[in-house]
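Every protein chain of the complex appears in place save one, which is left out.
Showing chain A:
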Amino acid sequence: MSNSSSSDTEEANENTALMDGHIAEARPDREIAERIARKRKTKSDSQRSYGTVDHGVSSIHGPPQPSSAPVAGPSADAQIEELELKYGARHVIKLFVPVTLCMIVVVATISSINFYSVKDVYLAYTPFHEESPYAVTKVWNALANSMILLSVIALMTVLLIVLYKKRCYKIIHGWLILSSLMLLFLFSYLYIEEALRAYNIPMDYITLVFGMWNFGVMGMIVIHWKGPLRLQQAYLIFIAALMALVFIKYLPEWTTWAVLAVISIWDLVAVLTPKGPLRILVETAQERNEPIFPALIYSSTVMYCLAATPPAGAAGEGEPPARELRPLVPDESGENAPVENRRSPSGDAGFDAEWRARADAHPAPPDAHAHAHAHAHVHVQRLRVDGTAPAHYTTRVERPQQQPAPDMDEEKGVKLGLGDFIFYSVLVGKASSYGDWNTTLACFVAILIGLCLTLLLLAILKKALPALPISITFGLIFYFATRCVVKPFADALAAEQVFI
C-alpha cells in the first residue's frame, strides 16, 4: 500500500470495477458491500485492486452469500454506481485510445493503398458478388451473403462451445495459434507488399524475409506467451486492423454493410438471450474459473494475464483462495446460489462477455482461412473484464495489501474483444473508402459515443452488454445520413466558404 503504488493500485481498482460492472450480477450483494467498504475507506488509497475486497469483504464475497446484498441498500447502490462510473471514465479512455489507433491504421491504409479498396476477389463465404445493376438483386445478394457469414460464425461458436465443454483446450489453442500465425505472416506479408508497391519502394526478398520472420515470431511470442504489455497491445491492434482490412477488401460492397448490421444483432442475441451461445460459454468458463484466451482479446492493462492465463486458470481451480474470490465471479453465484445471489440476473452476462470473448477467440482459429480469424474475432466482440483477473484477484485478495505493485498488471484490465476493434474499424474504414472525410469523422465520433453509452449502460444495468450494437447502429445511421444528406450540405458550405 505504499504511496508509490497507489496509482497502480487505482488502476487495478478501476479495472476491477469494470469487471464488476460486467459481472455485476453477482455483485449486487457482495460487491455492493465491498464497494461501500471501499468508498468509505477512501477512494484515494485504493487498496490494491481488490484491497477493498480484502477487508472482511472476502467473507462477504463468499459465493453463495446472498445476504450481503441487503446491506448495501439503496444508498449503497447509488454509491456503487458512482464508483462504477468513476472507474468507467478512465476505462472509457483506455478503450478509446486503442480503438482510435486501430481505426487510424485502417483509415490511413485505405486512403493510401489502393489495393484494399479495389474489389476483385471475394471471400468464399460470400458467393453472391453483387454484380447485377439492380438494387433489389444487390440487396438480396447482400442479405444472403451476410446470412451465410452469420451462420458460419454461429457454427463456429457452437463448435467452440462443444470443444470448450469437452475441455479440448489443445484444439482450441491450436486454432488460435494457427490463425494468429496466418495473420502475422501471410496477411502482414500481403500488407507489406502492397504498402511497398503503393509507395514504390524496392526491397529484396532477403530483407523482407528477415523482417517478416522477426516481426511474426515476436508477435507469436508476445501474443501467446509473454512480453511487454505495450508490445502485445500493439500487435493485437495491428492484427485487428489487418483483419478489418481483409473484410473491407474481400466483402462485396453492400454485403459489408449488411454484415455489420447482422453481426451487431447477432451480438445482441448471443449475449443477452438466456440460451445465447456466448452466454453459455461465459458461464462455463466462469464455472471452471478459467482465464480468457489471450490471443483474441485486447487488454488495457495486463498482458501478463495472457501469459499467466494458463497458470492462473490452474491456480484458480487448485487454489482455495481463488475460490474465495470466486464469489465475485458471477457465474458461480448464478449457478450455485441461483436466485438469492442474483439481485441482478444479468450478472452472468458480464462474465459472459469475457468468456465469450475467449470463446469467440477460439472458434476463429479453426478456419484455415483468415476468415476464421475474422469469425473468431467477431465472436469476441464484447467488452470484458479480464476473465483471468478473477483468479488473480482471489489470490491477491488474500495477500492483497502487502504485495501491491508487482501484480498490479495482472489484476486489472478492461478487455475488449478484438472483434469489436475489427468491426468498428471496418465501419470507419469502409466509410473512408469513399473519400469523404466528413463521413469518416462522423462515424468515428458516433462509434466512440456508442462505446461510451455502452459503458454507461454497463454501469447502470450491471449486465453484460454486447459492445457492438449501440456503436454500430450509431455508426450506420451517421454513415448513411452523412453520406446522403449532410455531405451535399457540407460540400456546398465549404465550396462557398460559408461558416455556420
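Here is the rule we use: a residue touches a chain if its C-beta (ideal position, glycine included) is under 8 Å from a C-beta of that chain, and two chains touch if they have at least 3 such contacts; residues count from 1.
By definition in this document, contacts and distances are computed from a predicted model.
A single chain of the complex does not appear, and UniProt lists its protein name as "Gamma-secretase subunit Aph-1", one of "Ubiquitin-like modifier-activating enzyme 5", "18S rRNA (Guanine-N(7))-methyltransferase", "Cyclin dependent kinase 2 interacting protein" or "Gamma-secretase subunit Aph-1".
Checked against the full complex, the one of A:442, A:458 or A:476 touching the unshown chain is A:442.
Mapped onto chain A, contacts with the missing chain fall at residues 10, 82-83, 85-86, 88-90, 92-93, 96, 435-438, 441-442, 445-446, 448-449, 452, 478, 481-482, 485-486, 488-494, 496-500.
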